[in-house]
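Note that one protein chain of the assembly has been removed; the remaining protein chains are unaltered in position.
Letters A, B and C mark the chains in the order given here, with residues in each chain numbered from 1 onward.
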Amino acid sequence: MAQTFPIPMVDSPEQPAPSDALARLYAGFEAEYLIPLWTEIGGLMPAQPRSAARPHVWRWSNLVALADQAGALVPVGRGGERRAIALANPALGGRPFATPTLWAAIQYLMPGEDAPEHRHTQHAFRFVVEGDGVWTVVERDPVPMRRGDFLPQAGWNWHAHHNATSRPMAWIDGLDIPFQYLTESQFFEFGRPEISDAERVTPERSRAERLWGHPGLTPIGVQTGTGSPLLAYRWVHTDAALRDQLELEREGYPGVVEPGHAVVRFTNPATGGDVLPTIRAEMHRIAKGSETAPVREVGSSVVQVFDGGGRVTVGDQTWSVSRGDMFVVPSWTNWSAVSEASASDSDSGALDLFRFSDTPIFDALNLSRSQKG
Amino acid sequence: MAQTFPIPMVDSPEQPAPSDALARLYAGFEAEYLIPLWTEIGGLMPAQPRSAARPHVWRWSNLVALADQAGALVPVGRGGERRAIALANPALGGRPFATPTLWAAIQYLMPGEDAPEHRHTQHAFRFVVEGDGVWTVVERDPVPMRRGDFLPQAGWNWHAHHNATSRPMAWIDGLDIPFQYLTESQFFEFGRPEISDAERVTPERSRAERLWGHPGLTPIGVQTGTGSPLLAYRWVHTDAALRDQLELEREGYPGVVEPGHAVVRFTNPATGGDVLPTIRAEMHRIAKGSETAPVREVGSSVVQVFDGGGRVTVGDQTWSVSRGDMFVVPSWTNWSAVSEASASDSDSGALDLFRFSDTPIFDALNLSRSQKG
Amino acid sequence: MAQTFPIPMVDSPEQPAPSDALARLYAGFEAEYLIPLWTEIGGLMPAQPRSAARPHVWRWSNLVALADQAGALVPVGRGGERRAIALANPALGGRPFATPTLWAAIQYLMPGEDAPEHRHTQHAFRFVVEGDGVWTVVERDPVPMRRGDFLPQAGWNWHAHHNATSRPMAWIDGLDIPFQYLTESQFFEFGRPEISDAERVTPERSRAERLWGHPGLTPIGVQTGTGSPLLAYRWVHTDAALRDQLELEREGYPGVVEPGHAVVRFTNPATGGDVLPTIRAEMHRIAKGSETAPVREVGSSVVQVFDGGGRVTVGDQTWSVSRGDMFVVPSWTNWSAVSEASASDSDSGALDLFRFSDTPIFDALNLSRSQKG
Partner (left out) sequence: MAQTFPIPMVDSPEQPAPSDALARLYAGFEAEYLIPLWTEIGGLMPAQPRSAARPHVWRWSNLVALADQAGALVPVGRGGERRAIALANPALGGRPFATPTLWAAIQYLMPGEDAPEHRHTQHAFRFVVEGDGVWTVVERDPVPMRRGDFLPQAGWNWHAHHNATSRPMAWIDGLDIPFQYLTESQFFEFGRPEISDAERVTPERSRAERLWGHPGLTPIGVQTGTGSPLLAYRWVHTDAALRDQLELEREGYPGVVEPGHAVVRFTNPATGGDVLPTIRAEMHRIAKGSETAPVREVGSSVVQVFDGGGRVTVGDQTWSVSRGDMFVVPSWTNWSAVSEASASDSDSGALDLFRFSDTPIFDALNLSRSQKG
C-alpha cells in the first residue's frame, strides 16, 4: 500500500515570473531545505478546511464477512495484539485512518480467545452493534459487552479482552491513533502474558458501573484519572434517555436538538465533559420520517448505524444505510440523515446513529466552529 | 429573641499598662470608630476555628409534633411564604441559624395546600425522611418528593410546592441563608400568585429527571445554569450505590471511605462537582456494628438520621439517635458515628446518615482543611 | 464595646392572629431551639441586599494622629502582634469590621521596631499612601514599602515587618478577617521570635519582584501557591498604566471604563485572576473634572484616596475627600466620585482612589451582580 498523504492544492496564487535567477533561488531553497510560502499557501492555508479525507461508507455485511474470515486465518496474540481491521479512508493514501485523526475498526474475537493485555496513551472505546459474550478487562475489572453498549477506555489503562462463550463476537473500536501518530505523542506497553482466573469471571456488571453508574452520585472513596471512570454505558439507559427526549418533544417541552432528532452525549461523570480527552461520542435518534438539518463542524467524525434505516448525505454523497453500516464525515463537510424505516426495522421506526468525533481536541484549543443549515 | 452574636474571646494577649494616656487613646479610638487589633486578636484570629455554634441534636418526634401544630395554626401564603421551622443553634444568639452559614428547617404542607411561587439567590434543597404526596414545582416542572429523595434547587429558579394528597407531609429544607445573609449577597422575588393547572399534575418523574437522570448521558439540546439541572436524586439509586460500595468492600475491592463506611456525594451531572455552589450533600451508610473514625473539617454541617440507629459523637457530646433526628457539627469539630441497630430498625442494620455542609465555599476559596483520626 | 450585630428587619409579613394556641406553639419552638421562617423572612430574605453596615468616612489626619499616639503608648510584640487600628463600621455593633467581610486598618511601626513573624489563613495586603522605610519580610524575602505600592500577601505565608529607618511609618492593611471569622475558617501560627540578620537587609527590590515582576514573563524554575507570587506592585507601574489608559482615551482608543475613568486591577501573574482568593484590589484614576456613574455591586468595598481631591457619594452620604481619607461602600449601595482638584493637589488634578472589595468570593460562588447608572 502506498505511503503518500495527498494534499489538496486548490488555490494557486500568482507566482513570480520564471527566470534563471528565480530558478537559482529555488535551487538554493531546495539545497538548504527551505520552501517558500508563496508557492504553497493555497493548499496550506485554505479559506476553510478542505479535508484530505473523503466521504465513504463501509457496509456491515462486508465488514463482518471479512472479520469472520480473519477469525479463521489470523491468530490473536502478543505482537499483533488485536484482530482489528481498520477503515482506511480511500483518500488518505493507504493509511489505516478513517479520518486524519480517527481510527475506526471492526474487532473480532473467536470463542475462548483472549486478546492480550497492553496499555497505550491512545484513548479508545468499544461499541457493540450486535452480539455479546466478550468481557473487556480494564485495570483487572471485567466489563461485559452487549448490543448497544458503549465502553470507553481512557489512555494508559491496562486492558485485555476475552471471549467467554462459544460464539465469535464482533464490535467496533474507535481510537485517536492517527491524531497521536501525527502529533507523535503515543506510548505503548505490553502487559502480563495472561490475565488471571479472577479476571476471567463473567459478572453482569463491572466494578466501575457499581461505583460510577448511579446517576448524579459520586463515590468519594475512590480516585479518578484522565477520562471517564465509568467503563460501560448500557443500552438500557441510552435508549431510555433518547425515548424520554422524543416524548418530551411530543409533550411540548425542550429536549431534542431539532424536531424529531434526539441526542445524548456520553460524558465523564467525574467532570460532566466529554467521555475521553480527544474523542466525543454520541447517540442520535431520528424519529420515523424525520430529517436532520445539514450541519458541518471543524473536525471529523465516524458514524455507525445502530438501528433502523434511512438515507444519509455527506458532502455530495448520498447512501441508503442500515444496521451496522459505517461512514465518515470529513472536516467542515455537511452531513444530514433522514429516517426511512423499512418493514424489517425496529418497532419505533427510528434511525439510531452512533457517532464519534475529534471535537474535544478543537474545544480544548479554541478551534471549534460549527455551522447549521 | 436576643440579637447578640456571641464571640469566643479565648486568648487574651498581654495589654499595655493602664494609664490616663492610654485611656485617652482608647477614647479617641471609640470616638473615631476605631478598634485596635491588640485587644481583639485572641477572638478574631484564633489558632484554629472556634465555632460560635455548639453541637446540638433535635429529635424528629418533637420537630414533627410542632410542625403538625403549626399546620393547624399557621396558614401558608404570600409574605410568610413557607411553613418552615428552622433549627436555631443554641449558641448563635437566637438567630434561626443551624450553623453560622447553614439553614436547616422542617417544612410542612397540609392536604391540598400550596406554598406560593418565589425565587431567591439562596441555594436550597429538600430531603425527605418520611412520607410523600408533595410535588415541588421548579421552573414549572413538577417534581414528586418521596422518602429518601434528595431534591436540589439552585438559586434563582422559580419554585412552589403543592400537596396533592389528603395527608400532610413534612420534609427538611437546607439552604445557605445565613451565609448569604452575613455576606449580604441575597436577592428575592415573588412569583405568580397561583401556579397553573398544568403544574398541578402529579407525574411519577420530573422532566428534569427525564433529561438528566440517565447515568453519564448528557442531553445536548438543553442549556444548564448554575447548580445541578437534575432536580431529584431518587432513593432507589442512592440506596443501590451505597449497597454496591459495601458489597465491593466485602469482595475486597475499593469503594468505601473506610471499613464499613460507604459514602455517595450528590453531584451536578453537568460538571461532576458539588450539587450546589455553596452546599455539599452526601449520604453515608455505616454498616451494622461499624464505627467511623473521628474527622474534623473547616466549615459546618447538619446531619439527619435517615435510617437505623446508633450513637453519634460531636465534639464532647454523645447522643443516641434514630430516624429523623438532626444534629449539627460546628466548624473544626470532630464527629464520628457508630451503627447500633435495634430490633425495630431496617433489615440491614446499617445507620444511614444524610449530611450537608458548606464545604464548596471553602473549596472555591482555597480555605478547605480536614483532619482525620 | 457592645457585641451586638444589628440586623435590618424591614419587611414584616402578615402574621397569624395572636392566640393562646399560637403562644403555646411559639413557646414550644423556643424550648426546642426552633424559629419559624414566617416571623423572620423580611430580614433574612430581603428583595435585595440591605447591608448591616453603613457608609462612613474616616479622615486620614485623625487616623495618623491616633496611630502616632499609639506608637508612643503601645509596644509591638508577640501576642498583640501588630500595632494595627481597625476601622469599625458604626453600624456593625462595635466589631472591628469595616464591612461584614473586610478588615481595614492603619498600621504603624516606630523607628527600628519589628512586628513579629506569624502566619494565618487570612489573606492580606498592605497599601502605602505616604512614607517609606519599612520592609515587610514574606517567607524570608524582604520587600520594601513605599508610597503608592500595593503589597499582597496570600494566606499562610510567614511574614514580619521591620522599620529600618529613623522615622515612623504608617500604612493600611486590608484582610478578610471578618469573612473568615464569620465562616469560621481561620488558622494562625506564631513564627520565629526574631527574623535573621539576612532578612534585615534593605534591598531595593524583593526577590519576588525579580522573579515575577517582568510583564508577561513567567519564571518556570519556581512553584506558586495560592494567591499572587508577586509581592509588590510598584507605583511607577500603576501610575504609568493609568496614564496610558487616559492618553488612549484622548487619542480615541479603548481602555478606560467610562469617560475620564481609568482602572487597573492588581492581578496574580500566575493566573491572570484576582490578586488574592477573597480580595479584589484596584486603582482608579478619575481625570480632573470627571465624574463616575453610580454603580452598585453585591459585596462591600473599602476605598482610600491616594491622591487628589473631590467629592464622593455613597448611598445617601456625600463627602469631600482628600489624600488618605478612607470610606466604606456597603453591599448593593451606589457609589460615585467626582474629581475636584484644589491648588494643593497633584499636577494632573486627577483623583486617584485605591479600592479593595470582597468580589472574588461572590465570583467564585456565582453570586456576583452589579448595576450601573
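One rule holds for everything that comes next: contacts are C-beta pairs under 8 Å (C-beta built on N, C-alpha and C of every residue); 3 or more make two chains touch, one makes a residue touch a chain.
Since this is a predicted model, take the numbers as computed values, not measurements.
J.: What chains on display are touched by the one that is not shown?
T.: By the stated touch criterion, the chain not on view contacts A, C.
J.: Pick from A:Pro152, A:Pro219, A:Gly255 or A:Gly299: which residue touches the chain that isn't shown?
T.: Residue touching the chain left out of view: A:Gly299.
J.: Which listed residue (C:Ala86, C:Val129, C:Ile195 or C:Val264) would be found touching the missing chain in the intact complex?
T.: C:Val264
J.: If I consider the whole complex, including the chain that's not displayed, which of A:Leu109, A:Ile177, A:Ala208 or A:Leu242 touches that chain?
T.: Of all options in A:Leu109, A:Ile177, A:Ala208 or A:Leu242, contact with the hidden chain holds for A:Ile177.
J.: What residue numbers in chain C mark contact with the hidden partner chain?
T.: 207, 210-222, 228, 230, 233, 237-238, 240-241, 244-245, 247-248, 253-258, 262-273, 275, 282
J.: Spell out the interface residues on chain A facing the chain that's missing from view.
T.: Touch set of chain A with respect to the missing chain: 1, 3-7, 13-16, 19, 21-22, 24-25, 28-30, 32-38, 40-41, 44-53, 56, 58, 62-63, 66, 69-70, 72-75, 79-90, 93-96, 100-101, 105, 120-122, 155, 177, 179-189, 226, 277-278, 298-300, 330-332, 358, 360-362, 364-367, 369.
We take it that only the chains that are shown with their structure count from here on.
J.: Could you find the chain whose CA centre sits the greatest distance from that of chain C?
T.: A
J.: Quick one: compare the interface residues of chain B with those of chain C and tell me same or different, with half as the dividing line.
T.: Same residues, largely: of all residue numbers at this interface, over half are found in both copies.
J.: So how far apart, in whole Å, are chain A and chain C when each is placed at the average of its C-alpha atoms?
T.: Using C-alpha averages as centres, the distance is 53 Å.
J.: So which bits of chain A are touching at least two other chains?
T.: none
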